[in-house]
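Here the complex is missing one protein chain, while the rest keep their positions.
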Amino acid sequence: MSTWGKYYRVTTYGESHCRSVGCIIDGCPPGMRLTEDDIQPQMTRRRPGQSALTTPRNEKDRVEIQSGTEFGVTLGTPIGVIVRNEDQRPKDYGGKTMDLYPRPSHADFTYLEKYGVKASSGGGRSSARETIGRVIAGTVAEKYLSLAHNVEIVAFVSSVGSEYLFPPTAKYPSPATNPAFLSLISKVTRQEVDSFVPVRCPDAAATARMTKVIEKFRDAQDSIGGTVTCVIRNCPIGLGEPCFDKLEAELAHAMLSIPATKGFEIGSGFGGCEVPGSVHNDPFIAAPVGETNERRKLTTKTNNSGGIQGGISNGQDIYFRVAFKPPATIGQAQQTATYDAEDGVLEAKGRHDPCVVPRAVPIVEAMAALVLIDALMAQNARESARSLLPPLKTTLPVKESGTSANPENVAEHLNGLR
Amino acid sequence: MSTWGKYYRVTTYGESHCRSVGCIIDGCPPGMRLTEDDIQPQMTRRRPGQSALTTPRNEKDRVEIQSGTEFGVTLGTPIGVIVRNEDQRPKDYGGKTMDLYPRPSHADFTYLEKYGVKASSGGGRSSARETIGRVIAGTVAEKYLSLAHNVEIVAFVSSVGSEYLFPPTAKYPSPATNPAFLSLISKVTRQEVDSFVPVRCPDAAATARMTKVIEKFRDAQDSIGGTVTCVIRNCPIGLGEPCFDKLEAELAHAMLSIPATKGFEIGSGFGGCEVPGSVHNDPFIAAPVGETNERRKLTTKTNNSGGIQGGISNGQDIYFRVAFKPPATIGQAQQTATYDAEDGVLEAKGRHDPCVVPRAVPIVEAMAALVLIDALMAQNARESARSLLPPLKTTLPVKESGTSANPENVAEHLNGLR
Amino acid sequence: MSTWGKYYRVTTYGESHCRSVGCIIDGCPPGMRLTEDDIQPQMTRRRPGQSALTTPRNEKDRVEIQSGTEFGVTLGTPIGVIVRNEDQRPKDYGGKTMDLYPRPSHADFTYLEKYGVKASSGGGRSSARETIGRVIAGTVAEKYLSLAHNVEIVAFVSSVGSEYLFPPTAKYPSPATNPAFLSLISKVTRQEVDSFVPVRCPDAAATARMTKVIEKFRDAQDSIGGTVTCVIRNCPIGLGEPCFDKLEAELAHAMLSIPATKGFEIGSGFGGCEVPGSVHNDPFIAAPVGETNERRKLTTKTNNSGGIQGGISNGQDIYFRVAFKPPATIGQAQQTATYDAEDGVLEAKGRHDPCVVPRAVPIVEAMAALVLIDALMAQNARESARSLLPPLKTTLPVKESGTSANPENVAEHLNGLR
Partner (left out) sequence: MSTWGKYYRVTTYGESHCRSVGCIIDGCPPGMRLTEDDIQPQMTRRRPGQSALTTPRNEKDRVEIQSGTEFGVTLGTPIGVIVRNEDQRPKDYGGKTMDLYPRPSHADFTYLEKYGVKASSGGGRSSARETIGRVIAGTVAEKYLSLAHNVEIVAFVSSVGSEYLFPPTAKYPSPATNPAFLSLISKVTRQEVDSFVPVRCPDAAATARMTKVIEKFRDAQDSIGGTVTCVIRNCPIGLGEPCFDKLEAELAHAMLSIPATKGFEIGSGFGGCEVPGSVHNDPFIAAPVGETNERRKLTTKTNNSGGIQGGISNGQDIYFRVAFKPPATIGQAQQTATYDAEDGVLEAKGRHDPCVVPRAVPIVEAMAALVLIDALMAQNARESARSLLPPLKTTLPVKESGTSANPENVAEHLNGLR
């Protein structure tokens, strides 16, 4: 199904070559200022054709809100948004080649097997164009998160091919333990990231190295993958459902649903498997004075957990990394087989992205926002419900003896927060 | 919420120290033979206390089916299953320490913040014991998948600390391109994996190296992480929903919902980001004669995609890798802070697992089965619906001119499979 | 949330005065011919302005499919459909009156309380215009049901005010026991119903009586309610989920979600409460020869159950009745209070429907189709899954002794259908 979320629910529609693509956002809080101008910038950031490094197709992608707002304010009702497809039947696709060959590592073959019907662009819903609806909905979510909780979500390119912003080293098998990394994610902004367009890696030297890699593969009519790192700052404590819907599980689901992704890691990630527990554990410390309030006395000294413990946000920066494979569409001729299993050579027409990670940045941010707002509203529902219950008596001092089966000692164990 | 799946739906309940843990399985196909004997073996494989390498607590975990079967056959109605907790209030927990300190990198702090109520074991639902319900439901799902489609799901330990079964090399940045790896996953069995207990890495030399690592960390009262690789063989083509619920996205969600996981990669994974597209693309070839049937003419020559393209299974082996962090509970004293933000030293009592990956093997298998059966039933619903429609005419020859807007050329583009 | 269905899932959007209203249909079977022409007729049937009896506003409501089809065939991907709002700010609404007064028995007050924001048309999503998305999605569902199972869904007006097509009598407290009623629903067609436009009651005498009632209330600037009866023929056996999602429960939910509805009854309904069980029970008889097949040997002699037993369809005609209240918008002046609780008199401008039941007919049909297709696909998923299991041995003769705890007698109790 093409629906994301339980509370802030997004349903998307649209292939590459139909009238329009778009989404319905159901559950957006009422009373928020919202116009197309709030959405268009991220829409533009995901567009191809922003530089010589990316695909020259020129899509316009103008957002049109259909419903759910009046006079620039959300009504709380479903927000329909559409973006017209300008090239409903581009010449690059179709014709003999596409009709005969399933493109290697594309979705043409699996879509045909799944549906028994082939869209004119092969795996139609599996195109980058499908992500437009996600970016729309994610951007609206992000506006709410920013207004209500000052949440900041920033993604950037952290590697292209084997060029890394923070390459794994003997000392730092995972960037999680590298102070330079933690410092960067604590303050990097979207503006800084964009100042390194087209690569979107917030470091001049790394950007230069990555640019060379991309140019090399572009010139060879080949393609290359890379990774995007994303940080979420000011996430409220307590988000994420235990068991199946842990916050990192929802993030993993969201990220692996983006076309061309192959991996996800949270906090220390795969590198963290090599770090001893005694180092990997994040000890608690008193929260800095500025951050102290009745609901927050503690923070962690390190952040190998990536801001999530037991599936629930702990108030620290949430950060994760997503792997994108090299784009499947390449200019080189490929030896492969037709739908009828006859050997042949497939040559793609036109020009294509040699590397999608720079364009993936706003999509990663959008999906992160969708995960967060849904977890936030789930917790809101719980918190509101709890807040109306008569308080439990929690004033008894915690005794050293702690015979917890004794009902008189209940308070020790319930530690009500109110 | 503690529910997984839309068609084969599992709801779990239970903390470490309540009367029982268990689950309700809703949507299990009717007419399948099923008794406790089908479930108990995987339950036993996930138990602690199987060797000196793992935790000495001795849980019995006897499965009791409450409903949904009669005379050893499923009725199609909800299957309630419970496993009693024998030690409802173990002495190792509780008392002064647990009441004062949130354990570092455990869920004690986040659970208290989330719920405002503290379970006697801290983050109660965040314990390994919660996975019992998953293994029950996954094992039932696996029986169905095996009976109906001969699906085989086998997981094994692929690294402990920095000891790998297939370490990344210059030649093979990802095991996906290593023929030895592909050969292993094409035939490894659960029996072979278990013959390397306690490590469950299906290679004698690697097991020896990993065992040493675990012993070292055990003796140091420390802990270490590792990775589990899982392969799914004979997966039907066409499983996985496009857009948000791609098959790899559901797998990522499922795996990151297992306690202590930090990462997930499918197919070539993070290593695949460094492989050129011209190498990474999986060309199509005619399927081997034995495998040919009307619905399957093609397979891929390589399998960097990991058996999934465009979010949909393509009939190849599906394989993925999951990262587990070092267990948070260690014997060493830890400098940390109390709930009231006072500095102090926390010392854990008892003995604990220095490495959880061997025990995680059946849990990974169970979650994989839950993902697969749900995707299968979703596709079943679609396929059944489609099969009752009048067939489209699909006999027209594909023309070279391919002016697809012409309605007479519909057949070129619709390629109906029937 | 504005979503209906789990398998064939519809999400609607749109208020009275925004750019467009519409829906996304997710889960429509692929490979079905579908164009706007399939949808427009029902859209037209629900339009106001078809006769002097109904509201003179002239809405055009032209359907535009945005996605999910190519060359007039469904792809299996989400079908986006929009209908533009032509009068985005009609003069009849707005101005002093609507800003000051919540209209009695409208949704103005409750929407403002719920959302804290007032749409320019009061309870915007609570308008009849919201039903456009339902009719679109229901009509597509109906096409599938007709093609795949020859399902026929026909609704008609069964009462207006106190004028009934089948008034309750001492002999027939419920029409369920009246042979004339059963005969009518066994064969009435949509064409016949429409031949009695504007009332849509398939009986000339009753239509005449009802027309008089409507004219009386129209002339008095008042309004009147009525009921719609709907029959579903050729419904496959076995649809409906036990427990919470019984087929009649889903139908009730669907019908009570239509604006202005106040009641639902299935089969014998409220009148059936007065019929003795010995009469009310529907005895089984052999199915007519023409209908016999391996899966259907039995039918029922009477049909007080209304085609559903234990929440599951039994192959008989499903029929139910829906109550619609008198429209809340009336021309008469009404003594009421402003938002600020000051007494006053509200006078509605313009002309309004004195009775909505004729227009409700296609909406009832659409919602019935949405319920049915979802239940069908749920059962398809189950049936497909079951059909792949190895058959149980079911050939043992049923013994009279019947000591069913004996495993050798399993076959007696399992009665596998294959």
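A, B and C are the chain letters, set down in written order, and residue numbers restart from 1 in every chain.
Quick note on the criterion: a contact is a pair of C-beta atoms (placed from the backbone, for glycine too) under 8 Å apart; a residue touches a chain by one contact, two chains touch by 3 or more.
Quick caveat: nothing in here was measured; it's all calculated off a predicted structure.
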Touching the absent chain when the full complex is considered, from C:T69, C:N85, C:S223 or C:S384: C:S223
Touch list for chain B against the chain that is not drawn: 1-3, 9, 11-15, 17-22, 24, 26-27, 30-31, 64-70, 73-80, 82, 114-117, 119-120, 124-125
Field: Contact footprint on chain A, counting only the chain that is left out
entry: 6-7, 27, 29-33, 70-73, 76-77, 144, 147-149, 242, 376-378, 380-386, 388-390, 392, 407, 410, 413-414, 416
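Quick note on the criterion: only the chains that are shown with their structure count from here on.
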- request: Quick one: superpose chain A on chain C by CA and send over the rotation angle as a multiple of 5°.
  value: 180
- request: Using mean C-alpha positions as chain centres, tell me how far chain A is from chain B in Å, no decimals.
  value: 22
- prompt: Once you find the CA centre of chain A and the CA centre of chain C, what distance in Å lies between them?
  reply: 40
- request: Measure off the straight-line distance from the CA centroid of chain B to the CA centroid of chain C, and report it in whole Å.
  value: 42
Query: Residues of chain C touching 2+ other chains?
result: 27, 30-31, 70, 73, 76-77
